[in-house]
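In this view, the complex is presented without one of its protein chains, the others remaining in place.
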Amino acid sequence: MLKIIVLVSCTFVGVALLLNLWRLIKGPSVLDRILALDTMYINSIALIVLLGLFLGNPLYFEGALLIAMLGFVSTAALCKYLLRGDLIE
Amino acid sequence: MTRFLPHPLLSLVLLVVWLLLNNTIAAGHILLGGILALVIPLLTTPLQKNHPPLRRPLLAVKYLFVLMWDIILSNIEVAIQVMGPLRKLTPGFIAVPLDMTADLPITLLASSISLTPGTVSVEVSKDHQWLYVHVLNLKNEAETIQSIKQRYEKPLKEIFAC
């Protein structure tokens, strides 16, 4: 029962990732693309956690934690670059 | 006491996060986490500004629960608005006058606003008097400002006593 529900959730998250990809390609501006990328990070964390649930293996959380941190840092760095035109002052 | 433990709360949070990350309460990890919790605040003290102290911790806990409830409610509201017809949405900007000037309470207020009903904080004026907020569906300007001040700013002011 739980495996079926996990697969249904995976479908939802997959649709979400496709919608993000559409926004990433369509734009129209750089900021929309950064926002789409940030949302993609969050959705891929969900996908990894769901994979861990499906396989019954708690080791996947290390990966989820890494993606969460890298996602935040990269979004912050990109926004900073747009604000200042420079990363390290 | 203050020399060796400049930020007791920060030390406690560091220790708890270390134990949560290692998912254990073994004695060795408590020791290592304790050493880290003592050394890291000592090393980072020069980087920190002075924040107003936490005056009412119990009210802070209550504020967290109110915030969580609001996050859940606001998400259902935003979900309905997003899935419904978009032509009826009237987004708008509002300027909320602030009664507090310290950095930490304003940061917490801005974060709470970003996480709750259809509002994202955009910018703070340089003199810390105004907070600019973007509202997804702006119906009544004065009412929105009043609810933000009542619901989030008042408890934060009491918690930090500023």
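By written order: A and B. Residues from 1 in each chain.
Following the convention adopted for this analysis, contacts are C-beta pairs under 8 Å (C-beta built on N, C-alpha and C of every residue); 3 or more make two chains touch, one makes a residue touch a chain.
FYI, contacts and distances are computed from a predicted model.
Per its UniProt entry, the chain excluded from the display bears the name "Monovalent cation/H+ antiporter subunit G", taken from "Cytochrome c-type biogenesis transmembrane protein", "Carbohydrate ABC transporter substrate-binding protein", "Heptaprenyl diphosphate synthase" or "Monovalent cation/H+ antiporter subunit G". Considering the full assembly, B:A79 is the residue among B:L5, B:V39, B:A79 or B:A161 that touches the omitted chain. Here one chain is not drawn; of B:L9, B:L54 or B:I71, the residue touching it is B:I71. Within the complete assembly, residues 17, 20-21, 23, 71-72, 74-75, 78-79, 82-83, 86, 89-95, 97, 110-112, 114-115, 118, 120-127, 129-130, 132, 134, 136, 138, 141 of subunit B touch the chain that is not shown.
Contact between subunit A and the unshown chain involves residues 1-2, 5-6, 8-10, 12-13, 15-17, 19-20, 22-23, 29, 31-32, 34-36, 38-39, 42-43, 45-46, 49-50, 52-53, 56, 58, 61, 64-65, 68-69, 72, 75-76, 79-80, 82-83.
In this text, only the chains that are shown with their structure count from here on.
Note: centroid distance subunit A to subunit B, computed from Cα atoms, is 23 Å.
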